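The complex appears here without one of its protein chains, the remainder shown in place.
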Amino acid sequence: MTYSIPGSVDETRRLILKGAAVVALAGLGGIRFGLAPALAAANDKYPEAAFKVKGTDDAIKALYGKTAEKSDKVKMDAPEIAENGAVVPIAVTTTLADVTSISILVAENPNALAASYTIPAGTMPSVANRLKMAKTSNVIAIVEAGGKLYSASKEVKVTVGGCGG
Amino acid sequence: MASTIRVRATSSGDTTEVQALIQHPMDSGFVKNAAGALIPPHFIQQVTFEHGGKPVFVADWGPAVSKDPYVKFSFKGGKKGDELKISWVDNKGVSDSSTAKIQ
Amino acid sequence: MSNRMMRLATLSVLSALLVAGATSACAASTEADYKTAYAAADAANNEAGKLRNQWTTAVKALKEAKKAAEAGDFDKAVAESKKSEMLSKAAIFQTNEQKDAWKQMEIR
Partner (left out) sequence: MRLTFRSAAAGLILATLTFGGAQMSHAADNPNPPADLKAFQKYFTDKFPKVKLEDFVNGPYSMDEGLYKQWKEKEEFPPYEFALDAGKELFNKPFKNGKSFADCFPNKGIGVRQNYPYFDEKQGKVVTLELAVNQCLESNGEKPFSYTKDDMASVTAYMAFTSRGKPFDIKIPNDPRALAAYENGKRYFYTRRGQLNFSCATCHVQSPGDHIRAEVLAPALGILNAMPIYRSEWGGMGTISRRFTSCNSQVRAVPLKPQDDEYRDLEYYLSYVSNGLPISGPGARP
């Protein structure tokens, strides 16, 4: 699949296809996907291409089409030393207003983008999750607020990598 | 088959805190099995949380999210007894969904 | 204090055995050499097994020896057999040495 600029015609078509696929699956598996979630999924297309890019800067560009500036209003809670690279708890929160998404990247992973969260109006700009880290690396949190990108980063030491058995 | 989704949603005041744990291998595609062959990537791509028919949180995940992924967030609104719907779909098109009552 | 010394002592003795083993496999070897060496290694490994203290590295070397022999590399097959035998002998030595020595480790 090719990466397309958000909002392009090509993308819209793909979204509809994906929505249709979800509905079809629901029909087969007896899973109760209504029309609303299909549409919701359509509004939040899975950014497949951005997850396949190497390096933090390129991944941010692929995901958002712009660059981020550092901000001390983006707070990240991550361990100094991860107990195991397979399960690294990372939380991001911000005091910025009008947040629409939060993404987390691990610079040294094969593909930097780990997770990206859509924050609709009414949802707190705060998320916690658990990520895999191949080795010691900077972890970068990106907050999209008011159409701009803000970032924070922290080094997490990994001595038992999360990519082995 | 038990659901792959565990959710705890608790309302306090005007916010609802949601924690979810999903049973999924989240194979990255970079790990070899005992025989030395690469285990093909198999990971959840998108999780949607809905309250009152509207998405309150959407997670896009790559293979770097840990096995049996966990996520926590909070949203405004949501009363005790309200339903929260969670659904996920992975890169092989497998999906599951579940509904939890806000406590 | 004596625990630490014991440990160092054991390690050193085992290491000496290993080094001795490693130097003795230089000349070109035949299938017969391999069979003799393998049988000795296998016997030592079985004895360690009876003592409930086989070493993974001895078992691995034994497998490597067999693999090398099947590939016709008898030099390697003999070397691996000797290595395995030495490791198993070290395991046997360790078991015997620990028969009473473990008590020194005990918290009392």
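Side notes on the structure shown:
A, B and C label the chains in the order they appear, each numbered from 1.
Just so it is clear, contacts are C-beta pairs under 8 Å (C-beta built on N, C-alpha and C of every residue); 3 or more make two chains touch, one makes a residue touch a chain.
In this text the structure is predicted, and so the values were computed from the model without any measurement.
Note on the chain not shown: across the whole complex it touches A, B, C. Hidden from this view is one chain, which touches subunit B at 2, 6, 8, 19-21, 23, 67-68, 70, 72.
Interface with the hidden chain, as seen from subunit A, comprises residues 79-84, 86-87, 89, 128, 130, 158-160, 165. By the touch definition given at the top, subunit C reaches the unshown chain through residues 2, 5-16, 18-19, 49, 52-57, 59, 87, 90-91, 94-95, 97-98, 100-108.
By definition in this document, only the chains that are shown with their structure count from here on.
Distances between chain centres, each the mean of the C-alpha atoms, put C farthest from subunit B. Across the assembly, the chain pair joined by the most C-beta contact pairs is A-B. Subunit B and subunit C have centres, each the mean of its CA atoms, that are 51 Å apart.
Mean C-alpha position of subunit A lies 14 Å from that of subunit B. Across the assembly, subunit B contributes no residue in contact with two or more other chains.
Not a single residue position of subunit C touches two or more of the other chains. On the subunit B side of its complex with subunit A, the touching residues are 15, 26, 28, 30-32, 45-46, 48, 50, 53-67, 69-77, 85, 87, 89, 93, 95-97. Residue ranges on subunit A touching subunit B, taken from their complex, read 21-22, 25-26, 29, 31-33, 36-37, 40-41, 43-44, 46-48, 51, 86-88, 91, 106, 109-111, 113-120, 122-124, 126-134, 162-165.
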